[in-house]
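Only one protein chain is missing; all other protein chains are in place.
Then we have chain A:
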Amino acid sequence: MHSFGHRLNGLLTFSVTILAIMCAIASLSDNLNTPSPTAEIKIMNINWFQKQPQGNDEVSLTMNISADLQSLFTWNTKQLFIFVAAEYETPKNSLNQVSLWDAIIPAKEHAKFWIHTSNKYRFVDQGNNLRGKKFNLTLHWHVMPKTGKMFADKIVMAGYSFPEEYR
């Protein structure tokens, strides 16, 4: 510690190392959080259900999505990325997942919400398997931290099905 520059270098190195350790501990503290999220999706209307010229089924639906995701927020949470996906099985694919809607929730106050919306992204099948098909709607979320590990989880809601005929 014999010179100004030497002491300055020591201070900067040590302080940044300690900051890295603090961020690691902050990230570990997220594991202490036990979240209890709830969600509900109601399909208000099937707007239309057609077979495209290429041969693929397409459907447009209006949903009412309501959720309480406030318990997912911690002091180390920057934002929550959520999306709704439809899941179903076809002869060609054992699992199809189609993302219908997503949003970013920037703060805990906005995490308890409901939204009445049509699907943000088009719901197109690989083929024409959707008539009468049963499907699940899952709400996925990614808890994006300010520093450290990102957690992701989902709620599966089953019991939805397509109409038997095109409309």
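Everything that follows uses one rule, which is that a residue touches a chain if its C-beta (ideal position, glycine included) is under 8 Å from a C-beta of that chain, and two chains touch if they have at least 3 such contacts; residues count from 1.
In this section, contacts and distances are computed from a predicted model.
Visitor: Quick one: the chain not pictured, UniProt calls it what, "28S ribosomal protein S14, mitochondrial", "DNA-directed RNA polymerases I and III subunit RPAC1", "Signal peptidase complex subunit 1" or "Glycosylphosphatidylinositol anchor attachment 1 protein isoform X2"?
Guide: This omitted chain is identified in its UniProt record as "Signal peptidase complex subunit 1".
Visitor: Among A:8, A:44, A:107 or A:150, which one touches the chain that has been omitted from the display?
Guide: Of the listed residues, the one touching the omitted chain is A:8.
Visitor: So which of A:92, A:122 or A:146 would be touching the chain we can't see?
Guide: Per the contact definition at the top, the residue touching the missing chain is A:146.
Visitor: Out of A:18, A:43 or A:158, which residue would touch the omitted chain in the full complex?
Guide: A:18
Visitor: Applying the definition given at the start, please give the residues of chain A touching the unseen chain.
Guide: Output for chain A: 1-2, 4, 7-8, 10-11, 14-15, 18-19, 21-22, 25-26, 29, 75-76, 146-147.
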